Structure formats: structure tokens, C-alpha cells
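Here is the structure we will look at, set down as C-alpha cells.
With one protein chain withheld, the remaining protein chains of the complex are depicted in position.
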Amino acid sequence: MIAYFGVVFLAMAGLAVAWQQAGLSPDQPIAFPHTIHVSKLSLPCNFCHIYVDISRHAGGPPVEKCMSCHKSIATEREEIRKLTRYYEEKRPIEWNRVYSLPDHVYFSHKRHVKAGLDCSECHGMVGAMKKIRRVGSLKMGWCVSCHRARGAPRDCATCHQ
Amino acid sequence: MKRRDFLRVLGVLSGSTLLSACGSKTSKTFVSPILPPEEGVIPGEAYFSPSTCTECPAGCGLSVKRREGWPIKLEGAPGHPINDGGLCIRGQSSLTRLYHPERVETPMLRNDRGKFKAVSWEKAFSLVSESLAGSRDAGRKNLYLSGRTTGSLSRLIDAFCSRLGVERLPEFEVYSHSAVAEANGILFGERDVPRYRIGKADLLLTVGADILATHVSPVSYTRELSRARSREDFRWFHAEPHLSLTGANADRRFVVRPGREAVLLAYLLRQVLDRGPRRSGLPQEAVDALPRFSVGKASEKTGVSAEELAELADRMANARHPLVIAGGVSTSHRGGLEVAALAGMIQWVTGEIPRLVDFARNEKYGGTGTFRDMEALSARLSRGEAGVLFLSRTNPVFSLPGGFAFRENVRNAKLSVAFGDLLDETMQEADLILPLSHSLESWGDVEPRRGVVSLVKPVLAPLYGTLSEGDILLRLMGAVSGEGPATGYRDYLFAEWTKRFGKKGKDAFSRNGFVVEALPGTRVTLNGTKAAALLKDATAEGREPETPVLVLVPSLRTFDGRSRGLPLLSEIPDPLTTISYGRWLSVSPGTAKVLGLKDRMEANVSSGGWSQVFPVKIQPGLAEGVFVASRDFVDSPPLATDGRTGEATWFLEGIRIGKSGRVAAIPILSGSPSQRGRGLIPDPSHRDEKGHHGKESFYPEHEHKGYRWAMAIDLALCNGCSACVAACYIENNVPVVGKKDHLKGREMSWLRIEPFYGETGNVDFLPMLCQQCDSAPCETVCPVFAAYHNPEGLNVQVYNRCVGTRYCSNNCPYKVRRFNWFWHTWRKPLDRMHNPDLEVRGAGVMEKCTFCIQRIRAAKDRAKDDSRKVRDGEVTTACAQSCPTGAITFGNLLDPESKVYRLAHLARAYRVFEGLGTKPSVYYLGGAKGGPEKEGHG
Amino acid sequence: MDKPDKLARVEQDVLSAMKRPGLAYLAALGCTAALFLGLLGFWGYQMKTGMGVSGLMHPVGWGVYITNFVFWVGIAHSGTLISAVLYLFRARFRTSFNRPAEAMTVFALLVAGLFPLIHLGRTWKFYYLFPYPTQRMLWVNFRSPLIWDVFAVSTYLTVSVVFFYVGLIPDFAIVRRYKEGLAKRIYGFLSLGWTGTRRQWKNYNQLYLFLAAFATPLVASVHSVVSWDFAMSIIPGWHTTIFAPYFVAGAIFSGTAMVITLVVPMRKILVLDRYITDDHFESIAKILLFTSLIVTYSYIVEFGLAFYSGNPFEMEEFRYRALGDYTVMFWIMIFCNSLAPLTLFVRSLRRNVKYLFVLSLLVNVGMWVERFVIIVSSLARDFDPYAWGTYTPSIVEVGITLGSFGLFFTAYLLFLKTLPVLSITEIKEHL
Partner (left out) sequence: MASWGNLQPLSPEFYSLLRHGLFLVLFLHLLFLGFLVGGSTVSLLLNFLGKEKRDPSYLRFSQELMRTVLISKSALFIFGLVPLLLVWFVYARVLFVASPLPWQFWAVILAVLTLGFVLLFLYRQARERTLELFPMTAAAGAAGLLAVILAFFLFSAGYGILFNPAKLPLLQKQIRFFLSWNAVVKFLLFLAFFFGMTGGLILLLCGRSAEGGEGMNAGYRGLVHRFGANLAILATFVLPVFLLLDLVTLPEIALSAEVFVFSAAVLLLSLAVCLTLFLSDGKGKGGPGGRVVFLFVLIFLAILLHDDAAVGNAYQDRIAFLTMQKAAVTAEAGKEAHREESASAEKTETDAGQVVFEKICAGCHRFDIRVVGPPLNERVPTYGGDVEKLKAFIRAPVKVNPGYPSMPKLGLPEEEIDAVARYLIAHVKEETSK
């Protein structure tokens, strides 16, 4: 009996670890607060994610763009100092992905944006997240059920390559 | 200006990082570059930039497909004066040279123990400049030997040599066509290979010239040829002693006894003189010198049947614009000069100079030296006259006859400096190796044809510490003079271009990637006395090589052997023999029977002191007593040189063949040389009787909405050049699996060229790819719907759904599905070539052609942006794009306006194994070589 | 001697097999188990490195693995046949064979079930083959014979296990009497509190009859489905209507042979001559002969069809099968399956147990080879001549094949020690 419960307990622990690994909200090289930029300054998403409506990839802002404001704003803050360091050392910033799809999936931000989806439908209320946290499961079921509900194409070849 | 530079560099830099960001979606990071990449560069979108192919001297225009800053595919530049969109198998594979794992990365110096050691450029330069001075003082001559070089680089080399007192030697090319050049020199005073305007001819006679595979500018010839072939009245005959890809594709092929082409041409010339369209006469003395042959005599001498000769003569006489191209094997023997001369005279007589044979726009082989020059050089080296010897982009140690003892003599140079990218035989003999950048990493220009300048433009920063030859020379000059390099090669070029084309011209040049200059035509006149002298004993006995002969031919896949190093090229089989890896000896069926040789048996070939063992491949259509091997199978072959032209003969004469008794393991991919009457390629006479599949389908028909993608392949145009195969490999991340798996029959090619031989040795090529059947055997048997039919008529294979039962492959009558037997890997940095639009399939997954679905997807994406349907021709597959003959057409079968629709409804359109009722979407256009409704093969 | 003694004697004899294992037994068990471990090793290696470690290639995508699958499913068949069908026909000689035969069925099916998994390129994704609802809305393709297989085999396995178990219940009760301690409790539990009341016997017989009736059609259906794996394709040499009956006959043929192979030594070692007599063997031999004739007939018909079809693909295929790269295999098959069994027309040979044993071995070999020839030679020569190729098995495939025999005999040996090898109750009935 003890053994049985032990096993179950281990399994549960395993799940916990797995969930830990899943990394819903990884740390970033610079703790960028969407709360300020999205909610307070109400910048549109594609102000920084420049490619979101012209390419598959949303893309990140060129550091130059960040600097254009942060040359003058909040320059004394630690995070901004980091940013300036990147800029001066001409090192591109490598953000940790929160949303990443496997290689066999073709996904185009452009198509979804042009289809009139709001970013929040997949990315949640980013404006309220101090640290970005994944809200969708990004599993196939998640994609399909939405495609189904909205009558989007469900031919395998639309997303699989 | 400065900022743009900065951007360019960073564009490249960020490109590298961006790739990690977007290329592979699985990567755990995504990147904010410092600066936005160059204009028009959008991560996730492909973009193209112009450049020029340097894999062989032809100089085809490229448009380089790039993603996130990395070149991932080479395509022919549409509208380019040389190749106009087509690109050959070697050109396609040139990308694997850029990313080759074994590239030389830094300058390397041979230390006292004879081992190479990496050194810095500065060290290398100082070393060279010192020994330049040193040897000058020591009374030695500094020499500069390079492969064929054109354009600004050639001028820069001249400048370099004159500045530093270096003697520039005549360029060394294995295939320098010097016999042809020589003949033209003697007859017309134009020592060069003229430009042949095949497109404008109505009769083409090629004598030995392998114009489809390796002769001078294959892609350009192929393009023009297929343009000509689309005309009803055009005929093409080919005469050769052996069997070449070109011969296999001619309307009719004449097998001439080795070295007897002169007789054939003399006979024809006489015929033309007697009854032909003699627009410009032949001087009397020449006419008298011209030997007379009766048809019988000629046929008996040449081995071509009398009827065929007569017919050829008639056609020649009646043709309005006949064109004769002699070259290759037929001009590379003791009588080669005469053959070339006779061809020239026929052109003269028929008055097609300069209409078809244009000396104004010659192919610029005047500057290239001959084997004789190399012999001289070797001698000088042995006498120890050489101080510093520069060897640039050339491999004489490998190509020169062993008799020249070049390998040994190179060592006598005080300092031999070799430029190159992959370590070849010559570089291994050198003392100092200076690594060259790939043309995709460097600036430059080439002028493959007079008046045609093509741009070489970097698409990425050099992967390693390599330099372009121009930069090396400039920096050397700087090092010698001591005040450092005046300018970089790029600025040097810009200056050159501005000088040559003017400011506007230069910009246009760097935008379009090429310039065609207006040139004055050149009038030439035939020198009668010299002609007569040549004709006197043009057809004398005893000139021709004694049989049995071994003909060493240039290879479609490696040219003169310079492309041997590229993995992709040995993965793709030779179209005639379907052998992929290793060397072989082609033997005619008759001879094989006599000697009791079978495929794969090893035969020992010996002539004089030289001998070598080859596995045998029986080659239908090959004449008795003639054996063929590719030039690059033989290291420094014992070839004689023709004293007058300096051309090396291609023949090993009077060879002896012996069985070694062993059987070699060479991958012969074809399971059967003939199609066993299975009608994969129905012969023209029976084309109409297709086996229709009367039975009802058990399953409901698919209805296709919007699109039904289909392909039409014109077998009359397809010449088996395999460019499409290479394109497919690179476009679709198809793995290179190597010899071991090829022997097991596990090659992964999605698209293959199937040669099928007829009784007469004629051969047809059938490009076989997934037929995207409408009722596909593979779909019904897949238990998990990994193979399914999509609404656009594609048999999609969902790789991640596949469990690997292999039932689909079993059930595919075309056997075009490929199974991943292992986890295939790409040696770094070859994986940079991956097309990020496709995943790389893992072990245990079935994969196959899907009509480049990623390209279709991209096109539909574009169309959707401005809410319209995809236009005809807007999307095409990689194979269709690369095809130099334009044999492949891709499009939407539901659109009656589309080209593919028209072709699919031609009378000669058929589908393979129609009788099985698979209803393929690939339509083949049957019919004899040489396009619609022409007579069959010789 | 008088009845009760006899009855007691039966129990003694049969259960004597279940006493402590001897050294020989353990040795045998060790060998077979080792073989099985080998299988696991090779399989793991194959999964890690890729299918390439097998000899499979383009165009021959199926080889030894599928051969083994068909072979074992075939073996499984005669079990049901002998116990169920013969039970329905009230064939008395069945009683001495049914228990081992049923055991054989179950074990053979277990082994057979492995091979579809082994031959998958991505074994770890095997669950894709089962229909289960998810939001991904992925389903299996019911048009694919492979899916029919999944169902056919699993159904057959379930039914045979149930049939086997039900047959065992009364015997469990008997065994329970002879055991004590934990063993007694286990057998007691297994016997489901069987007391042998009149009512229980009544229900029991009904159930058993029903199960027999239910299993019988499966004999035909399951192997027909297996044969359709091939017949439903379009490959010359596979795509033919005769396959279903042909395979069923073949299955029974091989199965019967296997029964002989197993029972002969068993009878010798466990001294059961009293219950398994030569008459019994003779009747089995007759079945063997009969099915052999059917199989031979099918061979002839196949060639006939190909020849008269006038279809170049078919004709070439069968020419190749008889004279091509696999000609040796082909003629072995002809000898073992068609020629050798003809000797059974001789009565003395039918009653000669040793001879039967040898013959049964030959037939086993022959039937395995038959499947190999059908599968491989057809694939090696299909439509496109360019893509022709020949296949030779690799060491891994050989190892896994041996391993499968290892698993089978391991299971069988364990069966000998743990369960009554003959149906005691039935023998009693017929005394």
C-alpha cells in the first residue's frame, strides 16, 4: 500500500518537474516590462515587433530602436544600462523564446494578423505581464480547435511541412 | 556611404544571428539585431541577389536565393546573356563548395618536416614579398600561372606582374579548345573559339563537341538549342567516335571511326561546294587541295553508312543556314587541327560567318595556353629557373600527363604559392597555400564572352579568414612597396567599372548583374594558301589513333575534375550509366561479350607503361573497340600532345584490356537499362494507344477547388543533364547519404533521371518524380493519413504523422518515395544550406516530392496579400526553374489559360502507367528527340 | 483397473508435468530466454540507429519482419482450428491436442503482435495506429489494410485468450486440490470458485460452445485480413483475389505442423503416450496432407493467373519468382510444402511419429520461406524497371527472428510448468 502511494507520489513529482522544464516564463537577458510599454505608453505591438504583419516571424526590435528612446529615458536604471552595454558592444540581444514551435510546423504571424486576430488571442494580456508568460499550450489541439471554430483551413499542408 | 557599409557588414552579422532566430523555429532564442538588416531583407522571406557562377569558365549568371543573410540556393539569372535562367548541375552544386567542410581556412605554410602549418596573412605576404625580391636577385624568374581568367581580375594580374616584375604565363585550362582556336587563327586570323548562334541555324552538325555537357558554354548552347528545336524545320546531327550525352540527344547520331571526322567533313565540304548554297567561294588552290571521296569510300573510311552520309550531304546542301561545330573529342587527336579547319571552311563556304559563327563575340579562349606551354613551363621548372611560382585556381599536377613530370618539377621552384579553396593535388605540392574566398564571398567580374561582363558580388562575409584573389594581389603589391594596400579590391573594381561603363552604367551593372556591350562586327577572310596547306593531307592515313582506344572524356559532373570535391555531385548519378560513386570504364556490349565482361567486373586497362583497374559498365550504343572513361578518373593520364596545336589528345591508343577477376562494388542505380516494353516512354508510333484504365474507381473522386497543381515534362527536350536533380536536392534538404547506402539502393533523391536504352543503343531520359496521382495507391494504404490527398491535388506527406510502415513506398508503382533509413546529418557548415521552409526529416519517416509545396505556399501567401489567385508562372518548382532546356512546366491544371493545361492536352501528352488508373498529375510529352513530330533516332 | 483409479491416474499423469523443474528444463528455458533478450537488444539498437540496420531497402520495404508476422499469425491459427472447429465437429481426437494448441495460439499471437511494432520506422509513435479522440481531430485511415490488421489481430488475441482461459477453469479447480499455500490461493482465484455443480457445468458448456462457435469464423476472417495486407495493394504478385483462401489454408497448414512439432517431444518427455496416441497423430497428419494439397493448388493457380493475364508486370514477376534472385528459396518452398507432404498418402508414414516430426519441421521452414518469397520477390520486381533491386536480410533481422522463436518457446516452456498441459476434465469425459 505504502509502495503504491509512493509510486503515485513519484509520478506526481515527475509531472511537477516536467512542468518546471516546460518553462512557461523563462528569464530574459533584460527584464523588459511589457506593462510599461504596452499599457502605459500604449505602443502598438508592431512598433517593436516590426515584422509581425509582413513576415512569418514577428521579430524583435533592433537594439537601435530601443536606444532611440532610451538614449534619454530612464538611462540610470540597471536594465537600461544592460541595454546600452549591448548597444555599445554591438552585441545583438538573444531573447529566450517563450513561444516556440517545432520545426515541422509552418506558422505565419502575417497571415494571422491579416486575418484580423488580436495578438492577445494567442499571447494573452501581454500588457499586464511584467514578465512574459506563455498562455497557449501551442499543442496541435490548441491550433486545430481554433481553426475549427473560426472555419480556418484545416488541410494538414496549411501548417505541416 | 559609411553607414551603408556598416549596415552591410552588420546585415551579414545579424544575418548569421537572425538565422538562429528564425531559420530554425526550435531554437531556444530569438534575436534583436543591433541594426535593422539591409532594405528588403525580411526575416522569414527569401530574397535574391545577382552574381556569377565560377564553377567552370562558362560564367553563367546567378541569382542567389538568400534567407536571413545566408545563401541557400543558386538559380540561373533570368535574362542573363549566357544562361538566361538555366543553371547546370555543377553550378547548382557550387553552393556546396562555399559551405564545404574541408575548405582551406587560413594561409598554410609547409614547414621543414613537409607538413602544412597555419600562418597569418601578414606572415604569408611578407614571406612572398621577400622571396620575390630574393629570387629576382638570385636571377630566378618569378612566374604567375592561373586558370582561365577574364575581366578586371585579368587586368589586375597584368598590373601586378608588371609592377613586381613577375612573368605572367599563358593561362592553363585542360579544355582550352586550342585546336579550334588554332585552326581559326590559321584560316581567318582570329585565334579563338567563335560564338555559335545555334538559335538561328536550321541545320546543326556537331562533330565531337559535347555542347550539352561540357563544351565551352553548355547552358548557353542548351538554351539556344531548345529554342531552335521548337522550330519545325530544325535538324541536329551529331558525329562522334564514342557516346556522349550530346550524342544521345541529337536528332541523329553518327558513329565515326576515331580520328576519321576529317574524311566526313571533307566529303561534306566537297558536296557543299558542288551543290550547296555557296555564298562565298573557296580559293581555287584550296579547292584543288581538297581530297575527293565517293560516298562508298567515305563511308568505308568513316564507318558511317553510305545512305546516312548521302542524306547528311543532301541536308547540308539544302539547308539554308547550316552550322557546323567541331570540337571536343574530334579535335583532340593528331588530326584535330584539320577537323577544326574543315569545319571552319564549310562555314566559310556556306557563308554563315558572321551570321552563325561570330568572331566578334568570341568565347575568349585566345589567351588560354596549351599543353605545349605547360610542357615548356615544366622544363623551365626542372632547370630551376623559377623563383616564386604562383599557381592560381588551377590543378596542373592532376591534369597534366605524367610524362611532363610537373609534380616533381614544381618542387624546384624556390617558393610555389598556390591559391585555392579545396586542397587539390597541386596545392598539396605547393610551399605556401593562400585560401581563396568563394565567389559568393567576394567582389569581382568576369567576361566569359567578349562584350558580356557579368558581376560577381558577395552575399555574405567570408566564412573564414579567406581573401579574394584580387585582394591578395593588391595587398601583396602593398606589402612589397611597403606602404600597404592602396585600396581594397572592391574599390578597385568600382573604379574600373565607373571607368568602363560610366557612373550610371556601373549602377545598372551592379543592379542587373551583367552588361552587354555593343561591339563592331568583325569581317574575316579566308586565307587560301594556308587553307590549301592544311587540306593537303587532311585525310591522310595513319593520323587516326590505333584501336582499341580508351577515350578520356570531360565529365558532366566534375568537368575536368575540378568539381570532384563536391559531395552532392558524386551523389547524383551519371545520367548515361546511372553510376553515382566511384570510377568506371564504359565498354560496348559487343566487346563485353567477347571479353566476357559483365557490369561491375574489374578490367585492367594498360597502355605503354601505364595501367589502371576500372570496374566495367556495359554501355549500349558504344562502338566496338572504343572504351570510355571520365578524365578525372585518371590521375595525370599518359596523354600525348599534338605538336601543332598544343592540344592534348583524349585518346589512349592501342590499349590492352585484361580481366582482373575481381568484382568491384560500384553503385549502378538503374535496375535495368531497358524499359522492357513497359511503355514508360511509349515510342512515337504507338503513342496513341494508351492503356486506359476502364474500371470505375472504388472511392469517390476528389474534387479540387481553386488549384490543381500539375506538371508537364517534354521528353523531347529533356537531355538528362540532371540539373533538376541537383536543384531538387538543395531546395528540399534532401540528404547526401554516401556510397555505402547507394550500394544498398537507399539513395534519397526525390527526382531522378531514368535512362532507357533501345535496341539500337539510342537512349531516352525519363525524369521520374512523385506523380501526385489523383487516385494514389500510397494514400489508401497509409494507416494514419500521413499520406493524403489535399484539395489542390497534391499527395501531401505529413512527415510528423508518419510512423514508417513503408507500405506507401511498396505500393507506389513509380517508386518515388524515399524512406529515412538513418538520422541523416550535414557536416558543418553544410547545414547552413538548409532551406528553412522545410524541416529536415528524421529517421523512420517516409519523404517525397510535393511539387515544392513550400514554394506554392509562399506564392499563395503573396497572392492572398493582394487577395487574388496565384497567376500562371508565378510559382514554379525548383526542378522546372533550373532546367536549361525548359522541358519542365508547372502550373494549375484547372486554369485553361495556363501553359501546363495547354501542354497536358497536346496529342503527344501521356502519363506513365496510365493502365493502372492512378491518374497522375505529371504529364509527359512523348515524341522523338528534336521536338514534335520528327523522325526517330539513328 | 476400474474407473476411479483411472480418473485419479489421469490427474497424476497430467499434473506430474507441473512438479519442480529439472535441470534440463531450466537450461532450455535459459537458452530461449537469452534469445528473447537478444531480440530486445537488437530492437533497441534498431530504434536508436534507424531502420537502416536491417537489410531493407528501396524498393523492398518489407522483408523478414513482415514475413515473421505472417508466419506467426499463421501458426496461431491451427490452435483455434483444432480446439474450436474440431470441438464443433465433435472430433474426439481433439481432446489430446486442444490445450497445447490453444496455448500455442495465444503465444504465437503475442509474438506476431510484436512484429508490426518492430517493423515500424518510428516504433515510439505506434499509438498513432489506434483511433482515439483528441482535439487534434486526427483519425486512422480505415481504408488501410494495416488498420484492419490492428483490429483483426487484437480481436483474435482477445478471443483466443478468453477461450483458452475458459477451457482451463475446471482444470484450475483440480490443480487447486493438489496445491497449498500461495499457489493454492492463486489457482483458487483463477478457478473463479469452481465447484463443479451441475448448474455450473450447464452454463460452462453453453459458454464453451458459444466461444467455439464465435472463434471459428475468426479462423477464416483474421488470416484473410492479413492476406489483404498484400492483396489490397497493386503490386504484381500481391494483387490477386486468391490470397485470402490461400493464406488461410497456408495458415492452418503451418499451424498444424507446429502443433506436431510441439506435441511430439512433449508427449515423449512427459510420457503422455496413453493420452496422445498414434491414431491422434494420424488424424492430424491427414489435416496436414489435406491443407498441403490446397496450398499446392494455390501455387499452381497463382502462376496460371499470371500466365493467362497477359499482363507483362505479372508475367515478369512470376518468371522472376521462380527463376530470379530468389529461385533457391522458391524451390525450397515447393519441396517443403508441396512435395514432401505427399508422402503422407502412405499410411505407415502417417503413423510414424518420428517421421511426422521431421516433416513438420520441414513444413514450418517451407511456410516461412513461402511468406518470404511472396513478400520479397514481388517487391523486388514491380513496375518501374529502374527501381528494381534485391534484398538480403541483415544480422539484426536474423537476430530478431531467432529472438521471436525464443519468446515463443519461453512462453511455451513456462506454460508446461504452470498449467495442466492436457485438458484433464475432457480426457476424463472420454475415458
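Going in written order, the chains are labelled A, B and C, and every chain counts its residues from 1.
Heads up, the rule we're going with is that a contact is a pair of C-beta atoms (placed from the backbone, for glycine too) under 8 Å apart; a residue touches a chain by one contact, two chains touch by 3 or more.
None of the values given here were measured: they were computed from a predicted structure.
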Legend entry - From A:V8, A:A31 or A:A115, residue that would touch the chain that is not displayed: A:V8
Legend entry - Residue among A:A31, A:C69 or A:A115 that touches the chain left out of view: A:C69
Inset, instruction - Extract the touching residues of subunit A with respect to the undisplayed chain. - result: 1-2, 4-5, 8-9, 11-12, 15-16, 19, 22, 24, 35, 39-44, 47, 65, 68-69, 72-73, 121, 124-129, 133-137, 142, 145-146, 148-150
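What we mean here is this: only the chains that are shown with their structure count from here on.
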Inset, instruction - Let me have the rounded angstrom distance from the C-alpha centre of subunit B over to the C-alpha centre of subunit C, please. - result: 58
Legend entry - Length of the line joining the C-alpha centres of subunit A and subunit B, rounded to whole Å: 47
Legend entry - Distance between the centres, which are taken as Cα means, of subunit C and subunit A, whole angstrom: 56
Legend entry - Set of subunit A residues in contact with two or more other chains: none
Legend entry - Contacts with two or more other chains, residues of subunit B listed in rising order: 785, 801
Legend entry - subunit C-facing residues of subunit A, complex: 139-142, 144-145, 148, 154
Legend entry - Contacting residues of subunit B [partner subunit C, same complex]: 578, 669-672, 674-678, 680, 699, 741, 744-747, 752, 754, 756, 766, 768, 777, 780-785, 801-807, 809-811, 813-815, 818-823, 843-846, 913, 916
Legend entry - Partner subunit A, residues of subunit C touching it in the complex: 134-137
